[in-house]
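These notes concern the structure reproduced below.
For this view, one protein chain was removed and the others were kept in their places.
Order of writing sets the labels: A and B. Residues in every chain begin at 1.
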Amino acid sequence: MEKRQCKANTVSSLNLNTMAKLFVFGIGGTGARVVKSLTMLLASGVRSNYNEIIPILIDPDRAGGDLNRTLKILKEYWGIQKELQNFEHNDFFKARILTLSEMISRKGGNTNVIDGFKFELDGVQTDSFKDFLDFGTLDPNNKYLTSLLFSDANLNSDLEKGFKGNPNIGSVVLNQFTKSDVFEAFARNFEEEDRIFIVSSIFGGTGAAGFPLLLKNIREGKVKGEHFDFLKNAIVGAITVMPYFKVAADNVSEIDSKGFISKTKAALHYYFKNVTGNNSVNALYYVGDLVSNEYENNEGGNDQRNDAHFVELISATAILDFANTDSNFLQTLNGRAQNPVYKEFGIREPTERVSFSSLYDETSRLIGVNLTKYFYFDLFLIEKMKNETNHPFASAYSNKFDDNFFDQTFFKTIVEFNKSFRIWLGELHRNKVGFSPFNIAPITNNQNEIVDIKTDAKSIFSLVNGVKEKKNWNPLVLNNYELYISELNKAAEKVGNTSTSKRFMGVFSQALTQILDQKIYS
Amino acid sequence: MVMNEFYSYIIENIFRFNEEPFSTDLYSESLYGTIGIITISSALLFNVIFYYVINRPNFARWWHWLLIGGVHLIICILAAYFIPKDSFDFLFFGSDPYNYTDYLSFSLINAIAAFAFYVFWMLFVRWKSVNAKQTPFPH
Partner (left out) sequence: MAIVQPLTDRQSRSFCHRPLHTFAKPLNPIRNRSFAKESNSTTAPIYISTIAKLSDMIQKGMYCLNTRNMITYWISFLVSLVAITSCGTNSTSELNRKINLALRTHNSVDEQEWNLISTYIIENKKSFPDLIGEDQTVDQNALNNYILEYSRTYRRGQNDPEILRPATMNQNQVKPTVKVFIENSGSMDGYVKGTTEFEASLSDLLVQIQYHYDKENLKVNFVNTKVYPSTVSEVKDFVEALEPDKAPYKVGDRSVSKLNEILKMILDSTDQETVSILVSDCIYSLEPDKDTEGALEFQKSLTKGAFLEKSKDFDFSTVVVKMSSKFNGKYWKKDNSSEQLSNVERPFYIWIMGANAYVNRFYELIKTNELKGYQHSYYLSTNGKAKLPYYTVLSETNRQGNFKNADRGQKNITSIMELKYDNGKIQLAIAIDLSGIPVESSYLMNPNNYNVPEGYEIVSVEGVNRNKITQRDFITIEKSTASHIITVSHSNKYTVQDLSISLSNQIPQWVEETSSMDDRTILDQLDKTFGLEYLVKGVTEAYITQRPERNSYLTIIIDIKN
């Protein structure tokens, strides 16, 4: 199989059918947070060989804070990306994120599937687990079996908020996904070159249950009695996120992080048999950390809103690593992966604060420059954009960056997205282990949630931690924002006249490449 | 000299500064030529300096352009005052028949012409400037 280089401008209606896609299943809270990190990375223009990505989030916890945040971001990404297609000057938002229904309708199929990124689990809205099982209608023997398998607390637990760290419940409920129309549509539209990646945590409720379930169904290749060979022989990657945080002890909550480790061990045993043992995945990634971090103990719902963590970011890079791996290394035959690979992640040395210099070259190469670019892009937007519209890059072209443009949906979406980006950076920074590639300070509200970040440096190019600004002692050379604006002007000349949105992103993208080249990275 | 004719036409006919015999002396000593070259080329030079040598985003507002124009004006004023004065000092063996007001009025009229040329060159010079092509007014 030849390596497919996915470039944005090769997408055309004729090639639709040959455009290879990457399906990313994000299961549970961890899945949502990882997909969020992935979105951020894609926004910053990190390279992915698979240019079309279809995220599917599976989480019964409808009001899950993380889930909703991720969905919002995905939606914004989708809206932004729509306006930037096929524009070679722009590196941001390069990868296309599609909904499943969009992909299907593009191929001409019916769209009776989720129009969004979340899979709706039936029956979890109001029921308890007991109701879900239709416990009342079971015959006595089944009732006893059920009682044996599940505690009373389990049976009475309110499913609306997820499985709360009980994979035994999760595995039962999630089975319905694999029997759904959605899954059938997915299987039907799965093509030979497509790949699948599954994100889940091993210690949680939803993820731990869903991952092997999903995997089993993929490898069976049979949905509602129909065989789908492409699906059966799909190239599947997965990351299983091991514990990296604990929750505060709380008698009331059903979640107890003391059980995380034991649960992990139990799950790993299962995986040994049913995941790795039988070569179900072509590439399995492991990531985790010493558990020193303590989150609030929220059982789910809106409050299950954890700060973004470095581990989630790394998990996102695993997805990209999988996407960028040549197909020669990932082959499946008869539903079994040939020569599966297993990968771990490490940084240079243990530290409480990770910056780009703590990463090994491969990782820093993958995400370093792009994240920095996007960081500076955002910096300019919040600090300067409104006041610098008189410069040539903004006003010398027929499509001006003026108040009109700032009122448009596109720009407003960018602003919203960037806010999430900043919050994401702030959370990464605040967390333990913290990821602080940039010198920022988070701004919190009364509930100690991060609502924004601020930077404070005389020289803006010294904001990258661990990387020295390339100083030029010549006083005549431009510096700081002057240099920035000058590069914007130059880039604007190169980009030329095109739609305002495209020009906007293209100008910044090009300019920042030059700026970073001059001032930070060589 | 062509510049002498051309520039004398500009000052005398367009800007209507014609004080005899001062103007005739300026003409016969080719001072119009000298001052003309200085004025026109310095107008071009200062525009080039502003748009291509300085070429800074923080120095690209219309008053910055005017500032450079001001420097240009000062130089033109000084040149148009002292060059004829020196020339006539030499010509008349030290007993210059003209008042400082004659030189000053010529110099000031020339300053107006200088500013006109400054604006003129701006219209042609600024297009390729990376950071200042919108100065002093957008396209």
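Operating definition for what follows: a contact is a pair of C-beta atoms (placed from the backbone, for glycine too) under 8 Å apart; a residue touches a chain by one contact, two chains touch by 3 or more.
Quantities reported herein were computed from a predicted structural model and do not represent experimental measurements.
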### Chains on display which the left-out chain touches in the complete complex
B
#### Entry: Candidate in contact with the missing chain, chosen from B:Phe93, B:Phe124 or B:Phe137
B:Phe93
### Query
Hey, which of B:Tyr27, B:Tyr51, B:Tyr103 or B:Tyr118 is the one touching the hidden chain?
B:Tyr27
### Task
For chain B, enumerate the residues touching the unshown chain of the complex.
18, 20-21, 24, 27-28, 90-95, 97-98
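Simple rule for what comes next: only the chains that are shown with their structure count from here on.
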### Query
Cα centroid separation between chain A and chain B, in whole Å?
64
### Touching residues (chain side chain B, partner chain A) in the complex
55-58, 60-61, 129-134, 138-139
### Task
Could you pull out which chain A residues touch chain B in their complex?
388, 390-392, 395-396, 478, 481-482, 485-486, 489-490, 493
